[in-house]
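Only one protein chain is missing; all other protein chains are in place.
Right after this comes subunit A.
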């Protein structure tokens, strides 16, 4: 088994309490391995961001985690459940082990503090014994790491461009050399050129520093290029998880298929972009059975009745390139009645 760094098991997140609660995340299992980039894709409202907030316990009210565990495997230590940490432990865990780059590049920096203050306060919070000169040197180093000149240290956020701000945020995320960096649509607010620059830089940094990345986006084309594995979310559940090459070549879930068909390929013959008919489900009134069945072109009678289980599809368990990799066939899972799963204890 590959070395897991973060394991999510049976995570459930609700918004609100009691009868009116909306189930935003349902029974999500997901494993992040050491050094990999795991892409998390889905439409708006599929629960991607909620998952990111949930596993770091940053859910804004009325979000509540109603079940599951998030196991973090520190280097050579016993796994700890993030959801059961006390406040002090959680504070030490945050940023030092798992850092986040948030969606709003523009609003993630406090407008009234200098960049230097915002880079050094996190270092100070986790290592109060260091000198301020050492912290400042580290901040300079971090800016250098993301390609911003050190004289920007004394700037205020409004004096930087959007791309620079997001670079600062990435630099800030790396301040304590975390094992895991969660990126929640880090480049959505930026134009495609800057987007690409930043992603390339991110890939470089990851190769150099060796952290794992959970990359959340609605842009599947980005993920196919930049991530090792991709998990597709729909209606709060993971519906398919596969190595990105496999997913690109041969998506099993009709929803993944639809997502892949909603952007054009760079090479090859022209084909009509189909997209997915209908709109994402309303979390307050989810369809019975498979949440995707009202929009699915292959829907059967069974789909409206039973929720498909996420598991290894029997007919696809050994494709050529998976065998070349040392990955086990279990790395590919799907939740769809088109690919009924063996009863393997799930």
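What we mean here is this: a residue touches a chain if its C-beta (ideal position, glycine included) is under 8 Å from a C-beta of that chain, and two chains touch if they have at least 3 such contacts; residues count from 1.
Rule of thumb we're sticking to: contacts and distances are computed from a predicted model.
Enquirer: Looking only at the UniProt record of the hidden chain, which name from "Peptide/nickel transport system permease protein", "Peptidoglycan-associated lipoprotein", "Iron ABC transporter" or "Alcohol dehydrogenase" is the right one?
Expert: "Peptide/nickel transport system permease protein"
Enquirer: Taking the entire complex into account, which one of A:56, A:195, A:212 or A:333 touches the absent chain?
Expert: That would be A:56, which touches the missing chain.
Enquirer: Just one of A:51, A:109 or A:242 touches the chain that is missing; which is it?
Expert: From the options A:51, A:109 or A:242, the contact with the absent chain belongs to A:109.
Enquirer: Tell me which stretches of subunit A touch the chain missing from the display.
Expert: Residues touching the hidden chain, for subunit A, are 56, 58, 60-61, 90-96, 99-100, 102-104, 107-114, 121-122, 125-126, 156, 158-159, 169, 172.
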